Structure formats: structure tokens, C-alpha cells
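Can you keep this structure in mind? I'll have questions shortly.
Here the complex is missing a single protein chain, while all its other protein chains stay put.
Letters are used for the chains, namely A and B, taken in the order the chains are written, and counting of residues starts over at 1 for each.
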Amino acid sequence: MDSLNTYLFIAAILFSLGLFGVITRRNGVAVLMGIELILNSANLNFLAFAKFGGMNMSGHIFALFVIIMAAAEAAVALAIIINIFKNFHTINVDDVQGLRQ
Amino acid sequence: MTGNMIMDYSLLILFLPLAAFVIQIFIGKRLPRQGDWVAIGAVVTTLILSIAMFTSMLIGQEPQFAQEASFTWLNMGAFKIELGFLVDNITITMLLVVALISSMSHIFSVKYMEGDIRYSRYFAYLGFFTFSMNGIVLANNLVSMYMFWELVGVSSYLLIGHWFEKASAADAAKKAFLTNRVGDIGFFIGILLIFSTLGTFTFSEIFDSIAAGKMGGTLLTFAGVGLFLGAMGKSSQFPLHIWLPDAMEGPTPVSALMHAATMVAAGVFLCVRLFPLFTPDALIVMAYVGGFTAIFAATIAITQNDIKKVLAYSTVSQLGYMILAVGSGAYIAGFFHLVTHAMFKACLFYGSGSVIHAMHHALHKKHDHETDPQDMRNMGGFKEKMPITYWAMLISTLAISGVPLFSGFLSKDAILAGTLSFATHQPIHFLLPVFGFGAAVITAFYMFRLIFMTFHGKPQMAELYDDIRESPREMTFPLILLSTLSVFIFYTLPYFNPFSDHGWYTELIVASDAAVPGNPTSHFIAEGIHHAHYPAMAISLIVAALGIFLSWSMYFKKKISADDWAQKLKPMYNLSLNKYFFDENYNRFLYQPFLKLSSLVAYIDWDLYDKYFINGFGRVTKVFSFFTGRMDYDGLDQTIIDGIGRSVRHTGGALKFLQTGRLQNYLLFALLGVVVIVLVQSF
Partner (left out) sequence: MIDAVFWFIVLLTLGSAVTVVLHQKLLYSAIALLFTLFGVAALYIFLWADFLAGVQVVIYVGGILVLIIFGIMLTNRISSVNISHTSVQRGIGGLAVLGVLSILGIMILNTPWHQADYVEPTQTTASIGTLLMMDYLLPFEVTSLLLLAALIGAVMLSRRGE
């Protein structure tokens, strides 16, 4: 079953799961993990199109760049989370409610 | 005199006194001598102009002379009113009479009203009256006649009430005006009947239409009676005679001018002008009213003690004579009597004014403010002290009593001849000459009574007698002039027969035929008068002599005691003295019930309608507005308007939970939004 739709579906499911994680998890790091899932699903999409959709190597390049972005972003995000932990002594994103009305 | 000149003169005669009125009213007080020279100047100019017109009439010798000029006042297509002048011989004669008496009044008033507090206003009103009276004389149509009729009534009101501080004067003025108005209702109805049938107001057109048969029978009789009602009011005929005696509250010159010579004569003038349109039935009504008034007023005059009241009732009686003449068909005789009566009655009034003036002076000197200066019982023996007044009044009394050689004899004789001829042709109306001759007896009686009581005998108040003196020149001049004009000769020129009225008057002022088809022609009437002339003369001479003899024996020789007779005929004496209780009965049966009715209506209007209905409306509106206010304020404002605000706030407060400050919640909402949007889009 090596068709485009398969891979797209897989990517879609991964995406949804990642989304679920982002909006559901209380822990900041867990939210970050959800984000990684989302990024991976995007990569999967790119590469599926690279093979089936005629993008060829451009898709690979794109996916490469995504990975690089993910790395940078993960680093900065973790730095932020550590800072939040230092200031609020908790990394439950629930408790960071400075913008609450 | 050319036609244009006639019209120009008429315009001047009409409007000069009006100009004098306007000037006097506005700046009179500030002029030197309070401006009486303005009024006198205007009126004397009028006199000169009318003398000029009169002279030209005498020279021209045209009995049928008539000039008419009109202009359209109101033109609404189908409805047109034209106003204008009609100048014929009757007009010219009347204008002269009015101008003459008015000038005399003006001159007389200079001394009589000296020092009066409203001197300039008095002269202004005199000018206004002259204007209005000339308007009536010159009118050629019913509308302008009615307008000036009312204006004359207004001037009468203003002048009678000149001393309005006196309650009796104010009341008398009101009474005069209101009684006049009662008559005017009839006048107006008559005008409307004529207009609605014939569609015109102008005399000449009316006469032509009636002669053509467009209006007749009962309708025309009613119109005629209606118009006559106006004359009844103005000329103080029974039963609307009540105002004239009370009008004596006004100054004596006013009484002379208006209530002897001119204004009251306006009613007679109306009947003379409109004679052609009266049906035989209307004329009969006129004759009986006039005849009855003549004798009725005379019976009151014999017991009156106030000198002016005697003259007032005498005027009513003489006016009755004139109306009787018109009713009998001898309307030219009636007009003749109007002219002569104007002269001698005005002279009598001026004379009485002179006497009263002297009495006032004497009483004032004695600081006596209670004695009535007008009561004849306080006079007596003034003949030596006031010779000019005496002789003038004597001449006028002789004229009014119908003594030959004087003007009154000629005119009265003509009237009596008219009634006699009328009764000869219609014997059923025998009462008319009886009224006429009966009134003649009584007239002679009471007029000489006046002369004897005032000027002869012993002075009743000796303390006053020394201070009585003759009046100044301005007051005696009119007396002299008018008494002179009461002599026969001025009416019979160019002939000198004192027993025949043949003269310029009878030649120039001729009767016109009645317009009503079937009425006796003027020729027929003239024939009848001619036949009855000598019998009437004989009877009137006898009758006059009888009256004078009776009066002479009662008051001069004192052979018959007046008081004894008064006692013997006490009930009749009382009736006469109290004017037959007319005023009292009118009050009881007319005024009071009417006042009660008005107060009832006023009660219904104020206390019932206003209080309950109108105020009720107000209250209902108040309650209603209270509820609407509540609805608006509490309901609308509070609930709805504020409610919207409040609900928005609640919603905001409720939706506050959305702003949790948590990132993941925001994200969730975003996702949900996207899902919803896509769902909506795909459907």
C-alpha cells in the first residue's frame, strides 16, 4: 500500500495527535513534545510529496530545513521553560496566567 | 355746478370732519385751545360747501336732479358690492341741515363745554359723528348705509357717555347702543332678504327690480318691516323708544345735534329714501307705529319736570309724526317736517342748554350741589333775565305747536293732511288722523307748559334768581339763527303765503312713485293731500288753539290747578310720570330673565363644562402621561435600554472565562473555530 494517500493519512493522524498533545498537556515539556510530533508529520508530508507528487529533491531539502528549525526551536523553547521554572517554580502551563482577565 | 363738482364737494363734505376727528384725537390736546378750531373749521367748511350745493340746486330748479357715482368695493365674481354716493335734491337738503346743525353745535359747545376735562375728545367725536351722518345721507346702497348707521350709533354711544364717570351716563350710552342694535337686527335681516332675492344692494337697482316684479308680496313686506325696524331703533319709535330720554345724560349740544335734529332723523331719512320699496302692508305697520308713538310719547311729556326730558319725549313724538307721514304715503311731508323740526327742536335744546348753563352758574355760586339745575320746578320768571333765550324758545315753541306764520305749521299741516286723505281713502284706518290730531293738542299743551314754567311766573328759587344771567354770544348766536329759520318764510320762498307750503321745497323735492306694483302713485297721493289740505288746516288750527289755551290757563293764569288735576287723575298721572313703567317692565320681563339665562349658560360653561369636562381631559391626560412616563422611564429606559447595557455586561462577564490567560485554551478555541468555519464552508 505504497500510495500517497497512505502517507498523507499517517501524517494527518500524527498531526492530530501532536495537536492533541499541545492543547491538552499541562506540562510545558509535554507541550514541546507535541510540537515535535507536529513537525514530524509535516516532514512526512513533504517527503511523501517528494516521492509521489513530483517534488523530487526539493521536498528533501525542505524537510532538512524543517529539522534544522526544529532543533533551534527546541533549544530556545527549553531555555524558556527553564526560565519559567525558575520564576514560577512550576512548569504547569496552566499556572502561567498573567494574562488572565 | 357740474356733476364732477357735486361729487367732489360731497367727498369733501364727507371726509373733512373725519380728518378733523383724526387730528383732534391724536394731537388735539396739544393744540392751542385744545384744537376746537380744527373741528369748527372743518364743519363750517362743510357748511359752506353744502350751502354752495344748495344754492346751485335752487338755481338749477331741477326737481328730478339725481347724480350717482359708485366704485366696486368687493368683487368676488358672482358676488359684488358697489359703494357710492347718491346726490339728489333730498340729499342736498339733508346735507345742509346736518352741516348747519352740526356747526351750531360746535359753536355752542365752545362755551357750554368750557373747562371740560375731555374738551378736545368731545370735539373729535362731534366731527366723527358728522362724518358718519353725512355717510348715511350720501349713501346710495344698503351696505354703506348700514356701515354708517352703525358708526352713527357708535358716535352716539361715545357722546352720550362723555361724562362716563357718572354711572347713569355710562348706562344710558350702553342702553342707546344696545336698543339701536335690536333695531339693527331687523335692518340687517331686511338687507339680506333683499339681497338674496334681488342680488344687489344699490337703491336704484333695487327699485328697478321691484318694479319689474322680481320681488313682492309677503317677502317684500317682511323685508320692508325689517328695514323699518332699523328705523324704529334709530328714531326711537315705540317700543324701542326707551333710549332717547336716557340719552339726555349727554351734553346738551349733543342732545341738540344728535337726538333732536340729525341722528334720530336718520331713521326717517331711511324710510324716505326707501319709500318706493315698501308694500302697503309695510306702510300700514309704519303708520300705526309712528302714530301711536306720536300720541304715546306726548302723554308722557305732559308730566315730566326735567326740562330736557320734556324735549326728549317731544322729539320721540315728533319722530312718530314723521314716520306716520311716510306710512300714510305723504313721505315728502314727513321729510319736510324732518327739516323744520331739526331747526326748531335744535333751537329748543340749545335754549334749554342755555337755561341749564345759567342755573349751573347760579348754583355753583351758592355752592349748592344738590338742587337739580334741570328741574323746571326750580325755575320761573327767567324771561327778564334771559331775553334772547326766551324769545328764541318762544318762537320755536310756536313752531312746534303748529301756529301759523311758523315753519312747523306748514310741515305739520302737510302731515295731517296726508293722514286725513289716507283715512278718507281707507276709512278703516280712522285712528291715524285721530293719533295725529290728538298728539298735536298735547304737543301744544306741554310745550307751552315748559315755556310758562321756565320763563314766566314767580321764580321758585328766589335765592338763585339774582345770579341768573343771559348766556354768552357763542351760545346765543345759534339760538338766534335757528329761531329765525323757524319762521315760515324760509320754506315758502319765492312765495309769501304763510298758509300754503308752496315754495322751493315743494317744487324741488318731489315724491317719486312707489316701485311696488299696485301701490298708489305719487300723483294719486298728492291729489289726496291736496283735497284734504284745507280740512286738515282747519282742524289743526282748532287743535293747536285748544292746547295752548289749556296750557295758558293752567300754568300762566293758574286758573286751573295743575296739582288738583294731578290728584284727580292720580293713576294716570303716575303712569305718565313714570313713562308707563316701560323700563321697569322691560327690566322685569326681558332683561332679568335674559341675564338669568346668561348666568345659567355661564354656569354650565364654567362650573360644569370647564371644571369637569375640560379639566377632566386635563386630568386624564395627566394620568395617561404619568403612565406613559412610567412606561418610558421604568419600562423602556430602565428595562430595555439599561437592560441591553446590563446584559452586555453580563455577557461580557460571562464570557470572561474565555480569557483564561492560558495558552492552551486559546489554542483550543482557535482550533474549534477552524473546524466550525470549515464545516460551515463545506455546507
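One rule holds in what follows: a residue touches a chain if its C-beta (ideal position, glycine included) is under 8 Å from a C-beta of that chain, and two chains touch if they have at least 3 such contacts.
Since the structure is predicted, the reported quantities are computational estimates derived from the model, not experimental observations.
Mapped onto chain B, the footprint of the missing chain covers residues 664-665, 668, 671-672, 674-675, 678-679. Although one chain is not displayed, chain A still touches it through residues 1-2, 4-5, 7-10, 12-21, 23-30, 32-34, 36-37, 40, 43-44, 47-48, 50-54, 56-58, 60-61, 63-65, 67-76, 78-83, 85, 91-92, 94.
Operating definition for what follows: only the chains that are shown with their structure count from here on.
In this assembly, the C-alpha centroid of chain A lies 121 Å from the C-alpha centroid of chain B.
Those residues of chain B that touch chain A in the shared complex are 656, 659-664, 667-668, 671.
On the chain A side of its complex with chain B, the touching residues are 19, 22-25, 31, 93-94, 96-101.
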